[in-house]
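A single protein chain has been omitted; all remaining protein chains appear in their positions.
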Amino acid sequence: MTPPASGTRHVVAVLLAAAAGGYWLASGYYGKELLAETAITAILAMSLSLLVGQAGLVSLGHAAFFGIGAYALAGFGARLGWPPALAMAAAVATGAVAALLVGLVAVRLAGVFFIMITLAAGEMAHAWFLKDRLFGGVGGMAGVPRLDLSAIGIDTGDPASFALLALGVAILVYLLLDRLVLSPFGQTLRAIHQNEERARALGCPVGRYKLAAFVVAGAVAALAGTLAAQRSAFVSPELLTWTLSGEVLIVVIVGGGASLLGVSAAAALWIGLRHQLSTLTDHWMLAMGAIFVVLVLVAGDGIDGAVRGLWRRLAQRRGP
Amino acid sequence: MIPAAMPPALAADGLRKSFGALEATRGVSLSLPPGRRHAIIGPNGAGKTTLFNLLAGALRPDAGRVRLGSADVTADGPDARARRGLARSFQRNSLFPGMTVEAALMTAAAIAGGLGAVFWRRFDRDRGLADGAAEIAARVGLADRLAVPVANLAYGAQRQLEIGLALATRPAVLLLDEPTAGMSPEETRAMQRLLAGLPRTITILVIEHDMDVVFDLAERVTVLDYGQVLLEGTPDEVRASDLVRRRYLGDRTG
Amino acid sequence: MKTLHLAAAAVLASALAAGGALAQAPVKIGLVLPYSAGPFVAIANEITDSMALALEETGYMVAGRKIELVREDTTHKPDVAQAKAKKLVFEDKVDMLVGPVASAELTALFDFAHQSKVPLLIPNAGDNEVTGEKCSPWVLRTSFSNDQIVRDMGTWMAGKGYKKVALLAFDYKAGHQLMGGFKKPFVAAGGTIVTEQYPPFGRLSDFGPWLGRIRDAKPDAIFSFFAGPPATLLVQQFKEFGLDREMKLTGAGWLVSPLNLPSQGQAAAGVIGVLNYVPAIDNPVNKSYQERFQAKFKRVGSEFGAQGYDTAKLIHAALAQAGGKTDDKAALVKAMHAVRIEGTRGPLRIDPRTNNVVQDIYVFETEMQGSAVGYKVLDRIRDVQDPPNGCTLGG
Partner (left out) sequence: MVIQLLNGMQLAMLLFLLSVGLSVVFGLMRFVNLAHGTLFMLGAFVGLSTVEATGSFWWALVAGTLASAIVGGLLYLGLLRRLQAESPLKQVLVTFGLIFIGLEAARIIWGDYAERLPGPALLAGSTALFGVVYPTYRLFVIGLGLAVAAMLYFGLERTRVGAIIRAGVDDRTMTAALGIDIGRVFFVVFVLGCALAGLAGVVAGPVLSVYAGMDMGVLVLSLVVVVIGGPGSLKGAFVGAILVGMVETFGQVWLPEVAGMLLYGLMAAVLALRPQGLLPAGPRP
């Protein structure tokens, strides 16, 4: 639960970024798509990691904010015709507001009940977009604009550039959330997670902190959603299904929950594995399900913990 | 015009609390001037823990008021009372098991200092918090164990940290819930020394079973029985009281 | 796109250099269908299997080139569908795309096909706009438009004495398009819509509540649009609630699709449907298709399979017309416009004004044939062609 020593953390971050960069250079067209999807999933997983890993709030409705961000971008950018950058900012703000509204009710509950109310909230949002007419209901809506970076010579319409953009945003989100996690705010969230009663007795308005974490996580999830909408220029209610929330939760747990880099690596693992398995068999979900059941059961601390455990063992072997 | 007297650091007035048909607290009043060491004793089931929770804010009274200094905190929760300078320890250790001693003390100070809203600075590089943690650790006898994970501390040391977390908030009023519970005689003596050494700027109210600790520390003692104040007085008065001897002390000391 | 042309030119150049002795690169057809997840897996497989049946007849050859089907799984997610389409075009260098099934996936694919100028053939999705106001020169439809299916049904039903009709469909775009397309001509032909019921889309559903409301409105018939499990539910509940004694159940023919009959049982008998295909169509192409399909898969081929079969037939004919050349995509589309084929559904062609298929539409009724439910064609409406509906391809 204590944040990792800073030195190793930076090394791992650079290694991960280098791996992504190497893949970007080596991959073909579809690889760029997968890379962008991985970056987006990593952002979503990092946002949920703040909730689950730091504050101990297990949300099963996180995809709702992802979807709301995507739909808000479609609304502001395509329907209202705002410039994409402004529309993106407004979409992130919309995600934050939505998270605030849900959070006001949800943070008063704990454990399984928190899981259930976030599930209910997510399903409500999903039902709303299934029904709505402005964004095409079940069929979704195309024509979501991409960020215009031509001023600095980047054509985001090009998939290779867009993959880089998504990676860049993921790195920015990492730096931001890393800062947050290591700050007194992050420490307070961990304190609440470890012992809520004590945190309260020390003077911590626990509900407000949980709410703040929920809003930040919602905003970052919405940011991921805006990228997802830009990637395919398209939004549909699929973005808000509760099974997506569950998948991201698995990614977070496999990644070690609290480790931003761990969950990012797990996002890459998730996307890569799904791609590899689905080229092998139409029943890839069976294999994915089995693999993740085993991972959740065995790797208690996720990738992060497994790597650290291995590191410790190696270090011991080298020792006297 | 008569100059207003200095308000008591902690006061309770006519506190009542029932759980269903059970009346746990039946009109208890207390008043602790600043700097006072005050103990609450009473047989099991006398309502000590309920009263403690009413004062700490973990429970809301059905009737009566709680004041901290000049502020009425009856409606406040435990966190709001803590922000007004009230700190408490727990009868069963309630720590941050995933942190080191230093991090736990820093965390307590950060929360109490309202630093929790700061998200742009590194927590672990805050010199002020670290220095404060070292000072508190020295005070509670954990100076040599700053880097030890809380979960790895021995029981007695965890009890000391329990007090340390409360002290880290720089409280004006400190509520201690059986600080020596489960300790060996040696550890108890260390705790006694620790408590005796606390500065007079802190007002202390303690619930305690160990009468040696009580009579050593307290300047005034409230004896609770069936949720009511049986007697309040100096330790000597309490020791001398036939009533108390019959109801309570007699059973123990013979 | 530049690199694509360069690559193609390089292939061409090397082929020429070898004096044609080298075998030519195969024609690649990319299939973007939901093979692994969601409610349309069966449809995806049937389309693919039937395309394979059609291509087997040609030995997977056209004008000296091999034909290759490249499958990509959309996992029933629109963004994946789009990414897989891009993969097929840019990495596998397919010459055309066939897909998808769900309307959300089509929305996600449409713009890509339009911008990348790669022919996309839609084997099953009916949104009017795709070959109407939103039409693209690169997106062709071999299946149907929603309007095309139902446009003449209103007149037909009014003519058969069903004067009072209740409409029943899910509350979403396709539901409203099909009901709207039916309603206008029906009212013009003197019919009355006595009630319109639109249950919310995508719920574990029970038609009881809506059937109750419809019964109160006392129509001569229900005209409905449902597919898959909800269609089965409706057919059963219509009987269970005894509505079959008071009115006729009719609808877009997916209601009693061969895919649904096993789960509908005898309750499916006596339903009137209108569709671009029904297994009972009496023509040699369909007979041979059904024979081969049933021999191989031990069940009746459905409209989805038939559409897949016809799509492959049309592609093959167009490729033959183009002499097997696929580099010039515009010429390829032109060839698709030019060919006329005899499909399982009768004569077929692609309308260059809209890129929608021109086909016969069948009115049929289900009936007990021995111990099982079968189909009887009641009427055949020939050469049903969509008006441009805002599409400007025709100039």
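Order of writing sets the labels: A, B and C. Residues in every chain begin at 1.
Assume contacts are C-beta pairs under 8 Å (C-beta built on N, C-alpha and C of every residue); 3 or more make two chains touch, one makes a residue touch a chain.
Here the structure is a predicted model, which is why all the values come from computation and not from measurement.
Across the whole complex, the hidden chain's contacts among the shown chains comprise A, C. Here one chain is not drawn; of C:Leu33, C:Leu167 or C:Leu259, the residue touching it is C:Leu259. When the full complex is taken into account, the listed residue touching the unshown chain is C:Asp206, out of C:Glu56, C:Glu133 or C:Asp206. Considering the full assembly, A:Gly111 is the residue among A:Gly22, A:Pro83, A:Gly111 or A:Gly168 that touches the omitted chain. Not every partner is drawn; the one left out touches chain A at residues 52, 58, 60, 105, 108-109, 111-113, 115-117, 119-121, 123-124, 127-128, 130-131, 242-243, 246, 249-250, 253, 283, 285-286, 288-290, 292-293, 296-297.
Although one chain is hidden here, its contacts on chain C can still be listed: residues 38-39, 41-42, 45, 171, 198-200, 202-204, 206, 208-210, 212-213, 228-229, 232-233, 236-237, 240-242, 259-260, 262-265.
Everything that follows uses one rule, which is that only the chains that are shown with their structure count from here on.
Interchain contacts link the chains end to end along an open line, per the touch definition above. Compare each chain's C-alpha centroid with the centroid of every protein C-alpha atom shown, and the nearest one belongs to A.
Seen from the C-alpha centroid of chain A, the farthest chain centroid is that of B.
One finds 76 Å separating the Cα centroids of chain B and chain C.
Note on chain placement: the centre of chain A and the centre of chain B lie 43 Å apart, centres being C-alpha means.
If you average the CA atoms of chain A and of chain C, the two centres end up 37 Å from each other. Shown for chain C are the residues that touch two or more other chains, of which there are none. In chain B, there is no position where the chain touches two or more neighbouring chains simultaneously.
Considering their complex, residues 1-3, 179-180, 182-188, 190-191, 194-195, 197-206, 209 of chain A touch chain B.
Those residues of chain A whose C-beta lies close enough to touch chain C in the complex are 28-30, 33-34, 37, 130-131, 136-143, 159, 228, 231-234, 236-238, 278, 282-285. Listing the residues of chain C that touch chain A in their complex gives 35-37, 41, 73, 75-79, 82-84, 86-87, 90-91, 103-104, 106-108, 110-111, 127, 171-174, 200-202.
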